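As you look at this complex, bear in mind that one protein chain is not there, while each of the others sits in place.
For clarity, chains are labelled A and B in written order, and residue numbers in each chain start from 1.
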Amino acid sequence: MIEEKIKRLGYELPDAPKPLAAYVPALKVNDFIYTAGQVPFVKGEIKYAGKVGKELSEEDGKKAAAICALNCLSVVKALADSLENIEQIVKLTVFVNCSDNFTKQPFVANGASELLVELFGEKGKHARSAVGVNGLPMNAAVEIEMIVKVK
Amino acid sequence: MIEEKIKRLGYELPDAPKPLAAYVPALKVNDFIYTAGQVPFVKGEIKYAGKVGKELSEEDGKKAAAICALNCLSVVKALADSLENIEQIVKLTVFVNCSDNFTKQPFVANGASELLVELFGEKGKHARSAVGVNGLPMNAAVEIEMIVKVK
Partner (left out) sequence: MIEEKIKRLGYELPDAPKPLAAYVPALKVNDFIYTAGQVPFVKGEIKYAGKVGKELSEEDGKKAAAICALNCLSVVKALADSLENIEQIVKLTVFVNCSDNFTKQPFVANGASELLVELFGEKGKHARSAVGVNGLPMNAAVEIEMIVKVK
């Protein structure tokens, strides 16, 4: 069970955020779920706020990325009933809020990627882009969007 | 009629831009249309140029995002014959050209998202990422790309 693995790793799968007025946390079309960009919200607060390479270390960024990935999974679960119905994590785009001279976006993004592979094995191996940006919503350290194929 | 709604809201659906040499304004593959990134062009000129949080206010950014969304719809229409053939707005990626300390990308992106929901109702509710960037083509305030499912 994926959710048990999440707990064994010391994480918690959050409840999916409530749908907002103007857009939805995730959308299912055919067998694919597109998530909205997820930030490192934990119980309604951004756990890692600031720029990686400035206020935050690359280790902070990596932990933030893992939380973003969990938040992506929570909104996927809400549409797929269970994480067991994930057939393949297809694609991640990882936006890292960083200083202009930061170049270790892949290290940060590994916080998400490594967790997904640990949870899903081969089904968790995805294509990925990791880029730096100069600003994110609520000063989040990381924002991640995911495309998932479900049964 | 969606196009009548656009007029009633005080907007104008622009003509789709002419295809350029090296890429196309939108591409249809199976039942999906992927738009190219659209900037706030109005009659051949960028209506909102500059960085949100610096030369431009967040309200300016929001208006720019609405224009980007209309421009996305214009290129979708060119491939789908009519906006009535849109089955679902699937995904928006909203890039906001902003100062390093700007954190209200979702407010800006709502300019696009709220318009789409107003026009399309449930079919307009999409997954969305909103991120800041330090530069956009022709200094546009916003660039938006869209994935749409059509009949």
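Everything below uses one rule, namely that contacts are C-beta pairs under 8 Å (C-beta built on N, C-alpha and C of every residue); 3 or more make two chains touch, one makes a residue touch a chain.
Treat the numbers as computed from the prediction; the structure is a model and nothing was measured.
For the options A:V29, A:V90 or A:M138, the residue in contact with the chain missing from this view is A:V90.
Although one chain is not shown, part of chain A still touches it, namely residues 53, 88, 90-93, 96, 98-106, 110, 113-114, 116-117, 125-134, 147, 149.
Mapped onto chain B, contacts with the missing chain fall at residues 19, 21-27, 29, 34-37, 51, 93, 95, 97, 100, 133-139, 143, 145.
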